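All protein chains but one are shown in place.
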Amino acid sequence: MNVKNFRIDTLYGILIVILLLPFMNSNINFRHVMVIFLIFAGLGEAWNIITGFAGQTSFGHAAFFGIGAYTSTILFYKFGISPWIGMLAGAVLATVISVIVSYPCFRLKGHYFAIATLAVAEIIKQLFISWDYVEGATGISIPIVEESVTSMQFHSSKIPYFLIAYVLFLITTMTARYIENNKMGFYLKAIRESHEAAEALGIDTTRYKLYAMMVSAALTATFGTLYAQYILYIDPFMVFTLEVSMKIVLLSVLGGLGNIYGPIIGAAILIPLSEYTRVYLGGTGKGIDLMIFGALIIFVACFEPNGILGLLKKKRSRRRGDVYARADA
Amino acid sequence: MFMQEPMLEVQNVTMKFGSLIANEDVSFSVHKGEIVSLIGPNGAGKTTLFNCITGFYRPYAGRIYFQGRDITGRPPHEITAMGLTRTFQIVKPLKEMTVKENVLTGAFLRASSRKEAEKIAEEVLEMTSLSGKKDMPAGSLTIADKKRLEIARALATGPKMVMLDEAMAGLNQTEIKEAMELCLNLKNRGITLLIVEHIMEAIMPISDRVVVLNAGKKIADASPEEVTSNEEVIKAYLGERYHAKSKKSEHGV
Amino acid sequence: MLKVRNLSTGYDGVPVIFDVSFEVREGEMVSIVGSNGAGKTTILKTISGLLKPFSGEIEFLDKRIDRMPAHEIVKLGIAHVPEGRHVFGKMTVRDNLLLGAYTLESDTDIKKVLEEVYEIFPRLKERENQKAETLSGGEQQMLAIARGLMSRPKLLLVDEMSLGLMPILVDKVLDILKEISRRGMTILLVEQKVQEALEMADRGYVLQTGRIVAEGTGKELLESDLVKKAYMGM
Amino acid sequence: MRKIGPVLLVLVLVLTTALSGCGQNQSQPDKTDGVIKIGAILPLTGPASATGVKLKYAIETAQELINGEHPEIDLELAKTAGLPNLKGAKVEFIFADHQANPEVAKSEAERLIQNEKVAALIGCYHSSATKPASQVAERFGIPFVAGSSSSAALTERGLKWFTRIAPHDGMETKLFFDYLKYLNEKYNAGIRKIAVVYIDNEYGVHAFQMVEKEIQNYKADGFELVADVKYPANVSNVDTEVQKIKAAAPDAIFHASYIGDMTMFVKKYKEMNVVPKVVLSYCGGYQDPQFVKNLGKDADYFAGPNATTSALFEKMPVLAKINEIYKAKAGVDIDGPTLEDFASAMVIAEAINRAGSTDPAKVLEVLKNHEFAAPYFVSGKIKFGEDGQNVYSASVMTQIQNGVYEAVWPETSQTKEPIPAFPAWDKR
Partner (left out) sequence: MLLQIILSGILVGFVYSLVAVGLTLIWGVMDIINFAHGDFLMVSMYTVFWLYTLLRLDPLASLPIAALVTFVLSFLTYKLIIKRVINAPGLTALLATFGLSLFIRNFAQYLWTPNYRFITTSLVTDKKLEMGSVIIGIPQLVAALGSIMMTFLVVWFIKNTKTGRAIQAAAQSRDTAKLMGINTEKIYAVTFGISGACVGVAGALLATFFPIYPESGALYSLLAFVIVALGGFGNIAGALYGGVLIGLSEALGGFFLGTQFKYAIVFLIYLLVLQFRPKGLFGW
């Protein structure tokens, strides 16, 4: 059997199932979960490019998400420019910002890099909180206009939001897949595995990491725009928060890193889980929902350390073998 | 048979780490098509010199020319792109990737498409006898195969010159023989080689010239025969036992 | 003293060693030779408990040790000098040695062993307060052996001590090992420098791709065709 | 890699489970079954959950009053069980947690409306959550009655279905200046220099904006802004902040702080010997009874507007009885924000009762045109203006004296006279 064809078929299968689901259940909350699922699965895919492929752990993707959200919102709020253009502008701006912040961050390795991205995101968040032009801490209620494709506002149904989310998700996943199977993907993975070996293979590591960061940032920003248009309200605490960054990290790790299926699986589990534990248990005011949520995360991490994907492709049975020994051999 | 065209020229390279001098005023050159070996006791500064040449370190003083172009302090990837690449003493396989993917990664340097890269990779795998293991994860190879993979990956970048850092350490006799053949094979394909090695039995027969480092300084630069009889070299490095053994094998084989 | 029967072992469920049996008697120096990748290190790691065997038995002083955790095995009297030395570079020579004596309870014992070890390795005494990473390769190898001796082992497992050492130092280290053996220590040596290892050993085993293909006294093996052909390049 | 097929399986599995979960929800019994559902969206987890949980108790108190028979309480709905005009239908408040996250507030609003079929929404405490949630209500044409969300922006959006009980921060700011004027006139307090200390989020920043705006109207009275100190939303110490305040030496400090940071500030004021004449607090930390509990005597002389105070219980028997029920649940006396959310629950139930149906249009008509009796407020009544804002300010100025929130202004509801100047910290 041709492995490559099989993989393509699986991905298409998943994509079709996702597309059909909201039409099988008209429940508004279910569709909401689907929209959020797609947004976060897409964010996970975008993040995966820089962290899963290139091995540069980013704890600061909320920064790009927020920039995407704010760019389109400001353009629409202040100048009445369609969020579609805002989405593009946001992606461009996020790309530019990613280049600027990558410069100081890429000098750092490993955890130092991860904390640096976190620091950058927190600084950007504080700038937005204090920036009067973007309404600072008070946030912006996006003016509600008649629903239309141009205004990217839909009040009577969630299906258009779902479809936009789907298309963005599709673009992101396909981009990730294209990268994975071509030169850039190989180069990124080489950088992840060994910086020095990559250099010796003629790979300009800084440049490729930068490319990965740019692509990742641009894609992340587009979801920011959609998110803002979907909620119709944004403030810095909502889009720039560490929680958004961590959610992206968590679901991708939960699903399995460095693979385009990981974020999809992670999001398919994490998003409904957090939604439904809250829906069914959140009303008690005792934090039971998050307790259970936390416990489940611990459970998955402990019993499937390679992510859910690891469970599925567990070839080597003794997974808790001695890592040291392998590295040393 | 030497074409007297210098491929690599190392001029007065000095490298320091703090107060520790790893290389002191080292000069030598490698001509096109040659196999040159760099030997010396542990801590003599061979790997440091390698790192200086390939751009991983910036030398403290001195210049390095590759094909007449000054490459001193250029980043490693640019040097590789010019056609000078290396392997590592401590192998650095891209563990999560398969053998073929490892080689593909190197092949992308010259290939413009995936297809072309695949072609180069297949060729190189064939040449290094790794074809049979191409779908194995690189992390699970034996040490010998990992060393072979290092070489294969370097070759995939389409180099004019390859620098091998202890590519034979830890191989058994048969494997060393294969490695020696591979080196000669590469030489026949016009690839210049600079080899750091401990295994005298392996490098003496294939080297055109041997450069000996001791305590960061060059103490000899001559043909294998001359080097093995150089008193200073023997004292510093080979030890009496080798001296005796090499004499024995001269008679024995 | 040490009996290994039908041992199969490896990493991550991938077997490297197949059905290997051998033994080491008290006071002997036994060498297991073979090229890298043959699985020599894997055997030692399994004996010292770093790896768990897939099947087979390991007995030390008539006690099954194949399911014991590594630190318990050390207490029984097996010390393992790992390949590549692995000294604790950020710690002083003295601290490294004290760690070797981790299993000893009484302070006076520790002091005594320390003195004994310093006697064998006067060089280490000189460098007592130096960080281990500042030692030369040969000195580090000596430190690794000395550290192994600190636990007062009954059996010393030594892995590839020639690796990465220049020839002159290999001789030196081997001499030390001989000296220790002469003092009565039982030693299981794993080496790829076939000639040297077999010359020293009382008995030897030849390992090829995870299987033992020959055994005998050091001399017998050195003279066997198999060894001559495969390892001596003759 | 080859075995990726099961991925599909897992995905389908998870999503279909989700699907079936929702399906059940959807087939809830029709709303006319004698139970009227009202959604309450509150911050039940996260940093503000301390308040959120209290609000929940208050709303449960309202539910108990409405559904049970409490003839002793002089409230229309308390006397009979259920809603008399809807054949004694019971009211059920469905609680949802928004975790201080606007996204969650929005999705919970949608869920409550669509899945739970609620007739109206109340909440959400955080203005940032109230904004998107009330927009959902607007879209579905469902009344939204906010209790204690205080951002003035909420009622400036021109929403048709939105109403609010609490005075917004603009009104509170006016109240502050009027009170200071009163102190200056009556007690010759000599208050001129004002510092604003506020948390760097929607609540704090908005409050400060109101001060900047209002102070223009009070220039003639000699008030001037000498310092504004903005501090991060999650603060580990307030040393530097207090240094800045001390350097400005204000007569009055306006605080927009939550309970945790407010308490830290007070402790630091004491340590650093900061002695202003007056400290006034926006609806937030000061109003929480925990403030007195945690600080003891040090809490004395702080002041702020409050919808209620325990000192008023004596004067207001209805309030006292409501508090009895509430205290049994919450363990503390009812406070301002809590009472405002209680009011929002009562008002929406009353509006449905008067409309005689849950038809949103009819309920909205009642909400916008009727006046509601609110004997638990000092103002005694609630009436929503065109923009949805309660025109009767529900607040009195309170000051803590001997650990009790005394009503000090306006004079009509005074329980104690105000003390116009802080004594030195070591002279208490």
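In this document, chain identifiers A, B, C and D correspond to the written order of the chains, with residue numbering beginning at 1 in each.
The rule we apply is simple: a contact is a pair of C-beta atoms (placed from the backbone, for glycine too) under 8 Å apart; a residue touches a chain by one contact, two chains touch by 3 or more.
Keep in mind that what you see is a predicted model, and the values were worked out from it rather than measured.
Student: The complex has one chain that is not drawn here; which of the drawn chains does it touch?
Tutor: Per the touch rule above, the missing chain touches A, C, D.
Student: Which is it among C:Thr9, C:Ser48, C:Ser162 or C:Thr186 that touches the chain not included here?
Tutor: C:Ser48
Student: Consider the whole complex, including the chain that is not shown, and state which of C:His86, C:Arg123, C:Arg211 or C:Lys228 touches that chain.
Tutor: Of the listed residues, the one touching the omitted chain is C:His86.
Student: Of the residues listed, A:Val17, A:Ile81, A:Val96 or A:Ile115, which one is in contact with the missing chain?
Tutor: Residue touching the absent chain, from the options given: A:Ile115.
Student: Can you work out which residue in A:Leu11, A:Ile129, A:Ile203 or A:Ile269 touches the chain that's missing from view?
Tutor: A:Ile129
Student: Going by the touch rule given at the top, which residues of chain C touch the chain that is not shown?
Tutor: Chain C touches the missing chain through residues 48-50, 69-71, 74-75, 79-80, 82, 86, 88-91, 95, 98-100, 102-103, 147, 151.
Student: Tell me, which residues in chain A touch the chain that this view leaves out?
Tutor: Considering the whole complex, chain A reaches the absent chain at 57, 104-105, 107-109, 111-112, 115-116, 118-120, 122-123, 126-127, 129-130, 242, 246, 249-250, 253-254, 257, 286-291, 293-303, 305-307, 320-325, 328.
Student: What chain D residues would touch the chain not displayed?
Tutor: Interface with the chain not displayed, on the chain D side: 45-47, 49-50, 52-53, 200, 229-232, 234-237, 239-241, 243-244, 247, 259-260, 263-264, 267, 270-273, 288, 290, 294-296.
Simple rule for what comes next: only the chains that are shown with their structure count from here on.
Student: Measuring centre to centre with CA averages, how many angstrom lie between chain B and chain C?
Tutor: For chain B versus chain C, the centre distance works out to 31 Å.
Student: Distance from the CA centroid of chain C to that of chain D, rounded to the nearest Å?
Tutor: Distance between chain centres: 74 Å.
Student: Which residues belonging to chain D are in contact with no fewer than two other chains?
Tutor: none
Student: Show the residues in chain B shared as contacts by 2 or more other chains, in ascending order.
Tutor: 143
Student: Once bound in the complex, which stretches of chain A touch chain D?
Tutor: Listed in rising order, the residues of chain A that touch chain D are 1, 3, 6-7, 10, 13-14, 17-18, 21, 24-25, 27-30, 32-33, 36, 126, 129-130, 136-139, 141, 144, 155, 227, 231-235, 237-238, 261, 264-265, 268-269, 272, 275-276, 278-279, 282-287, 289-290, 308-309, 312-313.
Student: Across the complex, what residues on chain B touch chain A?
Tutor: Spelled out, the residues of chain B in touch with chain A are 54-56, 75-78, 80-81, 85-88, 92-97, 101, 104-106, 108-109, 111, 114, 117, 139, 143, 153-154, 156-157.
Student: Provide the residue numbers of chain A that touch chain B in the complex, in ascending order.
Tutor: 181-183, 186-187, 189-190, 192-194, 196-205, 258, 326, 329
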